[in-house]
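The chains shown are only part of the set, and none of them has been moved.
Going in written order, the chains are labelled A, B and C, and every chain counts its residues from 1.
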Amino acid sequence: MIQGRVTGRIWSSKHIETLPGGALLEVALEGGGSLIALDPLGCAEGESVLVTQGSVAAGYFTGIKAPIDALIIGSIDET
Amino acid sequence: MIQGRVTGRIWSSKHIETLPGGALLEVALEGGGSLIALDPLGCAEGESVLVTQGSVAAGYFTGIKAPIDALIIGSIDET
Amino acid sequence: MIQGRVTGRIWSSKHIETLPGGALLEVALEGGGSLIALDPLGCAEGESVLVTQGSVAAGYFTGIKAPIDALIIGSIDET
């Protein structure tokens, strides 16, 4: 998995039907670069998150073949 | 997923039989680089798009084992 | 697989339900960069480890669709 920080959100009104509900968050990655991850946890901008990638991200969704290759699986505790 | 912008289209007259119909679009990626993604949405040149990669891209197609590792899953709203 | 060295650990109190138990370790990779891998072996900070990535990492877990794309599969012998 990779660590990142939520920097924003995108919206897509025109999308394929199998896109699951949930926020599409922009995540700046540790080490550089960024991606868009689906967020089932309700994370806020600035939150540090753990992202999983690839087919295991899609495996989170049941009863649908979700076209998701990046999923926020946790918020990282910061102390 | 990754964000990108449609910059062109390619054609392939000679291809394997399991290549699904649909436009093969050139997408310039945020952060650099580019790829070719299959577009089921009818996106136009210059449009900002959301691309999923890997086996989940192929999972969009039913009744066929599509050899597709990059799929446009949405157009990103721009305001 | 890739080689790396354990440099720390993260905690995630708020996470999706299918995240398996086990330590989430920060691993600095040979060649640069880092990732977070689930550790079923109880590795210590500073230990040299072998990490597998992608859907095969999730395949380690049975009876659950684990959202894990990086798994420590061995500790590398150092002499």
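By our rule, a residue touches a chain if its C-beta (ideal position, glycine included) is under 8 Å from a C-beta of that chain, and two chains touch if they have at least 3 such contacts.
Predicted model, so just to flag it, every value in this text is computed and none were measured.
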If you could, jot down how many copies the complete complex is built from here, 3 of which are displayed. 5
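We adopt the following convention: only the chains that are shown with their structure count from here on.
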Chain-centre distance (mean CA atoms) for chain A and chain C, in whole Å, is 20
Let me have the rounded angstrom distance from the C-alpha centre of chain B over to the C-alpha centre of chain C, please. 32
Residue list for chain A, restricted to those that touch at least two other chains: 54-55, 57
Listed in rising order, the residues of chain C that touch chain A in the complex are 10-16, 18-19, 24, 33-37, 54-55, 57-58, 65-70
In the complex with chain A, residue positions of chain B that touch it: 1-3, 30-31, 40-41, 50, 52-57, 59-60, 71, 73-77
